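Shown here is a partial selection of chains from the complex, left in place.
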Amino acid sequence: MSTFESLELRGVGRRFGGVDALADLDLTIKAGEFVALLGPSGCGKSTALNCLAGLLPLTHGEILLDGKRIDTLPPERRGFGMVFQSYALFPHLSVEKNVAFGLQMQGLPRAQIDARVRKAIELVKLDEHVKKLPGQLSGGQQQRVAIARAVVLEPSLVLMDEPLSNLDAKLRLDMRTEIRRLHQSLGLTTIYVTHDQEEALSLADRLVVLRNGRVQQIGTPDELYESPTSWYVADFMGYRNILPATVVSTSGDEAVVALPGTADGGVRLTGRAVGALSAGDSVRVAIRPDDFSVSSSAAEGLGAGAIPGAVSVVEYQGRELAVGVQTGDTMLHARTPTAPQVGGAVWLTAPVERVLVFPESLDAAVPAEVAA
Amino acid sequence: MAVSTLERPIAARPSTWFVWAGMTAFGVFLLGIIIAVVVDSFGRQWFDTWLPDGLTTSWYGEAWDRFSLGEVIGVTVGVAALVVVISVLVGVPAAYVLARRDFPGKRAVMLLFLLPVLMPPITYGIPLATVMYSFGLGRTLTAVVLVNLVPSVPFVILTMTPFIEQINPAIESAARMCGARTRQVFTRVLAPLLVPGILAAAILVLVRTVGLFELTFLVSGPGSDTLVVAIYRGMTSAGGGEARQLISAMSVIYTATMLVMLVVALRFVNPTQLVAQVKETRDD
Amino acid sequence: PPAPEDGGGGAGAAVTDPADVPDTPSEPVTLNILDVAGNQRLTEGMVDEFVEENPDVIESVTWETGGAPDVTGLVKPQVDSGNLSIDVVFTGNDGLAAGISEDLWLPVMDDYGDRVSNQENYLEPAAKMQELAQGYGVVTTYYPSGPLLQYNPEVVDTPPASPEELLEWAEANPGKFGYARPANSGPGRTFLMGLPYVLGDEDPTDPENGWDKTWAYLKELGQYVDTYPTGTGQVITNLADGTWAMVPTTTGWEIAPRAEGQLPNTLEAAAFDDFTWVTDAHYAAIPKGQSADKISAIMLLLQDMLTPEQNAKAYDAGYFYPGPAVEGATLDLAPQESQGVIEEFGRPMFDELIESQDSVVPLDADAMVTAFDIWDREVGAGKTEEEAG
Amino acid sequence: MSGSRQQSRSTASLRHRLAERGVDPALLMLLPGLVLAVALFVYPFSYGIGLTVQPTAEMQAQWGGGAFANYVAFFRDPFVFDSVWLTMRLALPAALFNVLASIPVAMVLRHKFRGKRLLTSLLVLPITLGTVLTAQGLLIFAGRQGWINRTLLEFGLIDEPLRLVNNYLGVMFSLVITGFPFAFLLISSYLSGIDPSLERAAKTLGAGWWQRFRRIILPLLAPGLATTFILTFVLAFSVFPSARLVGDAMGSTRVMSLMAFRAFGEQNDYAMASTIALMMGVVELLVVAAVLGLRSLLYRGTTGGKG
C-alpha cells in the first residue's frame, strides 16, 4: 500500500460565482487518522472533499502530500480512493467488475486483479453477489461494493462523502461499525464527511466542524462533545437546548445569566463561561437534554437555578422518556426515567459544569460570515 | 381466488368514450390511407370502383427500373447512416459539455443549437442551398449529408443533454478516482451508459433524415436523391405525371425501407443494456 | 481550376478551335447523358442502336434524369469549374433557355452545324423549333402537342367545338372540368399558350400585354374549376376516377395514359374547330468545355439519330405523338411494339389535324415565366380571394 | 464579505480564476458542433440575409425601395403577403388541434390496459409513412372516388362525394396525421413527468377528476403544452409537400414555403426566395415568442418529478 507521512491543506478555498463554498481550510492529516468533516447541508463539506480528490479545481490555496504539491494533479493521478454519497457504482458492471475497474485502469495482470478483487469482496462479505449488477443489490450491499471498490486500490487516503445517508436507521448502525472495523483493520487514512454528529463522534479520531465554508472547530470527539467553542458547535454536538440570555454577573469561569421570556421573567442560571464574558453581554446558553433533571415540585428545584415550565410533549424512548417542556415561547428538551403528566408543571435543573454559556456572536470564534 | 377490482377499468365516462371514438376515427383514417396505397400499388387499373380490376406486381418492377430505386435506396441508406454517425459523433460530446458544465455564454450556445430545430427548414434551407451551389456542392452527396446535419446535430444535442444530465456525475468522478483517464471515462463508463440514449437519438435522426424532404430536395439531384425526394419528383416532374400506381409502389417501398431500417436499428437496442438505465424508476 | 478528369476513353482538353475536332474520335468515348425532359423514353433506343453499331465511336452511355430546373444547378458548376461529368443534355425549351441565359452551351450549330446535315430533313414545324434554339441545341424529337381536349363520352354528349362552348359546358357542369397548374404541367401550359390563338388575342406572344381575352376567359372558366392540381398525374387520376369529365390535353398525353392503363380506353378526344398547334420539341445541347473527341462522337450520334429509320423510334407508346422530327420517319419504321400501341390507341384524327391546322412555336422562356406568374396570380389564386371574401 | 478580503485573495492564478468560471479544456468537445452550426447554419443564414438586399433589376423596377425592393414586394404584393395568412390559417389550427386532442388521449393512455402497446405503436406508425405516402394515401383514400366517399354514399349519408382533398381540408388532414402522433408522444412524456403522488394528494384533499385535471395536471402540464405547441406549430408551419400534393397550391393552401420554393425553383430568383424564407422565420419566431411569453406567465418550476 502506497502511504505517506502527512497531508497538508493550506488556505484551501473554492468559490462558485463569487460565493465562497469553502474558504481558508488549513488542516494537517497524519497517516492512519480518521478525520470527519461535520456540518449542516451546504456548509461546504462535499466541496472540501472534491477539492482534495481533485474533482474540483481549487480557486485558492494548495494541497501538499509529504511536502509535494498535488493540487494540480488530475484525480486519477493522486491515488486516493473515494466512496460517494449515492455510491456511484457503475450500473452496467457486475459487482466484481466494479471492484476490478480501478485495477484494470492500472493495467495490472489479470491473475493479480482477480486475486485482489476476491480479497476485497471477501472483506466486505459480498462473496455471494459477485455476479450481480448494482441494481440488484440492497442499499447496504451497494454501500459495501462502493467501499470495496475504493479500498481494493490500497489508496493512501480514502475519502467518504456521507456514505451512510441513504441507508435506513438499523443498517446505518451496522455499516457504521463496519466502516470503523475496516479502518482499524486496514490502517487506512480516512476523511469522512457527514452531517450526523453521532456518526462523526463514533467514527472519527478528529472532527472538523464547518459553517458556511469556514472551519468552526477542530478537535477530538471528546473535546467537541464536552468543550464546544461556540454555541454553533454545541448545537451540532447534541446540546439541543440553545437559549438566548443575558449575562448578569461573572465570577472566574462561571457566569450567571438571566433567561428572558420565562414565566416570571427572572429565571437565572449559573453556567460555565466559554470565552470572555462580562455583565450585560448577550449570550447563548447550551444544555443537553440528558443533563436536565426534571422534578415536579419547585421545592426540589434548586431555587434560582430551576427553570419552571409545563410539560407539552412526552415521547417514549425505551428506558427513558423525552420530555418537551414549554417555558415561555421556547420548548426545552429533557430526558427523564419517570413519565410526567402532559400539561403538568415541572422544574428543570442542570449541574453548573454542564451548562455552557457562549457569546452570542459567532464571529469572535470564526471569520466573518459571508454575505451571500 | 376472486380477483375482484384489481385495476379499476378505465372509467366509462362519456369523455372516455369520446376519446376512444376519436382514436378510432384516427385509426380508420390511418389504416385506410396505408391500405389504399398498398392496394393501389398492386392494382392493374383502378378507376371508379371499390377495388382495382386485376392485380399485378409489375408496378414495383417498373418503379425499380424507372427510378433506379436500387441506387436511390443505396443513397438513402448511405446518407442516413452517414448523418447518424456524424451527428452522434459531433452531438454527444457537445451534449456532454452542455449537460455537465456551466460556462460563460452557455445560453447563447444553447440558443444556437435550438434555432435550427425551431426554424422552418426552408428558411435556412434556401440560403443553405444557395451557398452549397456557389461552393459547387449542389446536387452532390456531400451537400445532402451536410444539409441533413443542420437539424440532426442540434437534435442529438437537445435529446442527449437531458439524458446525460440524469446520469449521476458522481459515476464519472468515481471512475476518475479509480484512476481512469478522460478517454477511459468516456469509453468504459459513459459510452455503455449512454448507449440507450444514443440509440434512441440515432433512431430518431435516422427516421428524420430518411423522411426529411424540404432540405434534401433543395440540394439533391440525380444520383443524390433520397427516396422521398425521388417519389416527390416522380409525383411532380414536369415531363411526367407518372402513373399513380407507380408512385404508390414507390411509397410502399419507402415505408418498407423505413420499417426495415427501424427494425434493424431497434435490433441493436440490446434489452439488457437497458438495465443500465441508471436511475431506478420507482413509481411510488 | 483542376484539370478535367479522365472521364473514360477519349476525354481530353477543352476545344478552343472547332477545327481541332476530328471527324471521328481518336478512341471510343463514354457519354454521360443528362435527360431533364423525359426524353430518354423516346431516344434511348436510338442511342443504344448507335452504340451497338459504332463501338469505335461510343463505348457506352449512362443516363441521368432530372427536371428542367436542374439544368442550371447541375451543369453550371461543372462548366464554371471546367470539370464536366455531363457530356450532353437532352432538354426541352425551358432547360435549353435556362442554359442559354447562363451561357452554358457550346454554339453547336455555328461550330459544327455541317456535321448534322440530316437537319435538312426536319419537318417544317420542327425546323421552326430548331430556330428557337439560337444555335445552341439540336432538335431530336418533335410533336405538335395541343391544345386538345379529352373527355368522358358518358358525361359529355357533344364535345365543345369552341372555347365558348367549353365555358358553357363547364358552367353547366361545375367541378367537372379542370387542368393542372401550367407551371407544373405540359398539357396545362399548352392549353394556356394555345388559347390566345383560338380566342384571337392581340399578341399571342406577349402574355403581359397581348392576352386580355385569354386571361378574362381563364378567370371566367376558373369559377367552374374546383382545383388546379400541381402535376399532370393528378389530372389523370381525376379523369380516371370520374371526378372530372373533361380536361385539356396534348397528343401524347391523350394516347400514352390510355395505352399504359392509367386511363380507361373509353375516353374520347376532341379539338376546337379552329385552333393552332403549339408545338414542342426536345433538344440535345453540349455543355461548354467539352473535349474534341466527345464533341466528335456526339455529332456523329446526332447525325445518326436524325435519320428516318432511327428517328422513327420516337413514336414510342405515343408519349410524344408522333415524335419524330424528320420527314420520312413514318410509323412503319418504328419498332413493332410501338406500331401495335399506336394502332390500338392512336387517333387518326390527330394525323388529320396535324395536316390541317397551323402550328406555332411556344413562348420563349422569359415570356413563359411571365405567363406562369400571371396565371398564378390571376387564375390560380383567384379562387382564394373569392373564397376568402 | 468585505472588499479588502476579496482584494487580498485575487492572487489566484489564471488557472484558478478560469476554474472558478467553469472554463476548462473539456469545453473543446463543444467545438465540432459549434463549427458545424456556424458553417452550415449561421453562415448560410447571414448569406441569405445578404441575398435579400440584392434584388433583381425587375424587382427594383416593379416595387422600388432600392436594396429593399424584395421586402417592399413581400409586404406590398398581396399575392405574396397573403401567403402569411394562408400559412397561419393552416398551421395555427393544426397545431392547436394536435395539442388539444393529444391531452385526453395521453390522459386515457396513461392507465394500464390490454392492447396499450398496439395502440401506441399505431399512433407512432405515421412517423414511418413520410409526407409523400400520406399525401398519396389521402388522395386515394379520401378522394372523390375513395373508400370514404364510397362508404358514405353507399350508406346514403351523402348525395355528393365530399371534397376532402386538393383543398384546405386535405392539407389539414395530412398535418394532423403527421403531427398528432408527435404531439401525443411529447405530451405523454410530459404527463409521465408529473409526480403521480400529486394527483393522489389532490384526491385525499377532496378533488374530483375534473378539479384534479384543472387545478393540478393542467397547470403543471402547461409548459409542456407550450413546448409541444411550438414544435408542432413549427412542423405545420413549414408544411410543403402536402400543401402542394393534397392542397390547392396556388389557392387556399398557397403557404409561404410554396412561395419561397416557387421563387427559388421556378423563377430562379434566389434573392426573393431568401426574402420569403427569412420572413417565414420571422413570422414563426413571432408566434414562438408569443407562446413563450404566455408560457412564462404560467408556472415554470419542476413538475414534482424530482422534488
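Note that the chains are named A, B, C and D in the order they appear, and that numbering of residues resets to 1 at the start of each chain.
Operating definition for what follows: contacts are C-beta pairs under 8 Å (C-beta built on N, C-alpha and C of every residue); 3 or more make two chains touch, one makes a residue touch a chain.
All of these numbers come straight from a predicted model, not from anything done at the bench.
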{"item": "Formula for the entire assembly, written in the chain labels shown", "value": "A x2, B x1, C x1, D x1"}
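Criterion: only the chains that are shown with their structure count from here on.
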{"item": "Rounded Å distance, chain A centre to chain C centre (Cα mean)", "value": "90"}
{"item": "Interchain centroid distance [CA atoms averaged], chain C/chain D, Å", "value": "40"}
{"item": "Where chain B and chain D are represented by their mean Cα positions, the distance between them in whole Å", "value": "16"}
{"item": "Contacts with two or more other chains, residues of chain C listed in rising order", "value": "230, 234, 237, 241-242"}
{"item": "Where chain A touches two or more other chains, by residue", "value": "none"}
{"item": "Partner chain B, residues of chain A touching it in the complex", "value": "50, 53-55, 74-77, 79-82, 84-86, 88-92, 101-102, 105-106, 133, 135, 149-150, 153, 159"}
{"item": "Residue ranges of chain B touching chain A (in the complex, touch as defined)", "value": "168, 170-171, 173-181, 184, 188-189, 192-193, 273, 275-278, 280"}
{"item": "Complex interface listing, chain D residues touching chain B", "value": "21-24, 26-27, 29-30, 32-34, 36-37, 40-45, 47-49, 51, 101, 104-105, 107-108, 111-113, 119, 122-123, 125-138, 140-142, 145-148, 150, 173, 177, 180, 196-197, 209, 230, 234, 237-238, 240-241, 244-245, 256-257, 260-261, 264, 270, 273-274, 277-278, 280-281, 284-285, 288"}
